[in-house]
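Of the protein chains in this complex, one is absent; all others appear in place.
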Amino acid sequence: MTALSLFAVTGAVLIGIGFYGLIATRHFLRRVVAFNLIGSGLFLFFGATGARGGVTDPVPQALIITGIVVAFSASALGVGLVVARARLSGRAALPEEEDGA
Amino acid sequence: MTLAFNAALCALILAAALATILGRGIFRSIMFFIVYGLLMAVAWVRLDVVDVALAEAAIGAGLTGVLFLAAFGRLVREGAEAEPPRRINPPAAVACVGLTAALTWAWFSLPIPERPGPQLAEALPRAGVENPVTAVLLNFRAWDTLLESIVLLAALIGLWMLTREDDWRNRLGLPQHVRPGGVMSGFGRVLPPVGLLVGVYLAYVGADRPGGAFQGGTVLAAVGLVAAMTGLVRPPRISAPGWRAVLVAGPLVFLVAGLAGALLGTNFLTLPAPVAGGAIFVIEVALLLSVAVTLTFLVLGPPEGENRR
Amino acid sequence: MTLWLPFVALGVLATLAGALLRVWRGPERADRMMGAQLVGTGGVAVLVLLAPVQGWAALDVALTLALLAALAAVGFVKASSPDGAGDPEEDEPPTTDPRSASEKADG
Partner (left out) sequence: MADLATYAFTGIGLFFFVAGTIGLLRFPDVFSRLHALTKADNLGLGFITLGVAFQVETWREIALLALIWALTLLAAGTVSQLVARVALREQNKR
């Protein structure tokens, strides 16, 4: 397996881990973290794609740089919403599911 | 040896990512996310994309950690950091394994393209800079960058909309205090000058080496954050006109340059070759300042009064 | 040299697995923070070691990491202070900071 394939598969696994965290965890802050994992897994996959064929293509690199900054600003807004919600309701996690719901 | 190194690096990255999701307690999750960001910066260097590695090092390993830790502290004070007991969710796990498998299949079945496209090599001499990543960011695909700087501004406005009515006139973030002459205030006096130098250096070399306005801006944002947290400077209020001007300077200068391109006969946002170098320099300075200030304000958060429980 | 430096880098990476274990086990929050701090230093060391093999631009990334090495820890001590904005060296949070008090009066 070449280095690029290794990083691309790592990116794919990261996306899977991130999605699991987004679906299966209940605390909102952990969900924001999971969202960040999906984002950076995607960037890794995309970056590896852009480096195939010998030369590194600058277009994916430029998009990833803007993507990292945008993902960060989205996280900052998300974290702000989590904190604001906790102040209003005193909780920052989804309640436990009732059986049969 | 390099394969063993890459494999070990990927294993550590995956271990850290799994631990953020599966570890008990939100604090542990945040710590592993910081570790994960550090390892990702190394991974980007291994992929030979230093431009991305610089951005990841400043944001993933620096700013995001402070953002999450500050949020965790606020949740602790609200008594909302506890997590309900978690169970394994088998359907979600199966779906996510399926997603990973599909992406892996996609990777191995995609045709290998010819890189980079011949258009880029042909166009690069007209770009005005030698670093192809900077050329793409600020000239060839300037649309993305312009809209991205506006997204940053929109996120900040959204965050500020969460301010409470009585906090509106306070300074951004929590009112920081340190022991005068203590370790933290000493650190806050030593680091910012060096950090300013590094940030400006990264932005300056961006024309022909890895670096640029975004990479430099993220480093400057981290420096601004250190200065605010250690009490070296006090954050401004939302209404401060000078800081508002800096926030919009980046997108505004970008738009003006784009319109000028349209008036000078080329298309909107396409910089004519003779002035491209100078125009990129002006845009970069404005973007550097806007990105740095916006990111700092995003981490500091909306204004909060003193000792709010 | 192209074999030795990646080998040392691999060795440093292996020690980072130990740091990850400390982050996982805790038990104190300070322990976890220390583990993360060691990963930061180790990341700088790996990048420095790879620079002669991989290209000297890696040093710029190492510089960025070294510059921000203390950022997360400062955020951590801030977040663990009682009001989220303090300094562990203060014995008690100053409730009457003269500057902010005067400012409030005129604002």
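Each chain gets a letter, A, B and C, in the order it is written, and its residues are counted from 1.
Here, a residue touches a chain if its C-beta (ideal position, glycine included) is under 8 Å from a C-beta of that chain, and two chains touch if they have at least 3 such contacts.
Remember, predicted model here, so these are calculated numbers, not experimental data.
Note that the absent chain touches B, C when the full complex is taken as a whole.
In the full complex, subunit C contacts the hidden chain through residues 1, 4-5, 8, 11-12, 15-16, 18-19, 21-22, 28-31, 33-35, 37-38, 40-42, 44-45, 48-49, 51-52, 56, 59-60, 62-63, 66-67, 69-70, 73-74, 76-77, 80, 88-89.
Although one chain is not shown, part of subunit B still touches it, namely residues 183-184, 186-187, 190-191, 194.
By our rule, only the chains that are shown with their structure count from here on.
If touching chains are joined by edges, the resulting network of the protein chains shown is an open path.
Here the CA centre of subunit A is 22 Å from the CA centre of subunit C. Centroid to centroid, with C-alpha atoms defining each point, subunit B and subunit C lie 17 Å apart.
Under the contact definition stated at the top, the residues of subunit B that touch 2 or more other chains are 2, 44, 46, 48, 63, 72, 74, 215. Across the complex, subunit B is touched by residues 3-21, 23-27, 29-30, 32-34, 36-37, 40-41, 43-45, 47-59, 61-66, 68-70, 72-77, 79-84, 86-87, 90-96 of subunit A.
Listing the residues of subunit B that touch subunit A in their complex gives 2-3, 6-7, 10, 13-14, 17-18, 20-21, 26, 29-30, 33, 36, 40, 43-44, 46-49, 51-52, 55-56, 59-60, 63-64, 67-68, 71-72, 74-75, 78-86, 88-89, 92-93, 95-97, 99-100, 103-104, 107-108, 110, 112-117, 120, 132-133, 135-137, 140-141, 144-145, 148, 151-152, 155-156, 158-159, 162, 212, 214-215, 218, 291, 294-295, 298-299, 301-302. Residues of subunit B touching subunit C in their complex: 1-2, 4-5, 8-9, 12, 15-16, 19, 23, 27-28, 31-32, 34-35, 38-39, 41-42, 44-46, 48, 50, 53-54, 57-58, 61-63, 65-66, 69-70, 72-74, 76-77, 169, 173-179, 182-185, 187, 191, 194-195, 198, 202, 205, 209-211, 215, 219, 222-223, 225-226, 229-230, 306-307.
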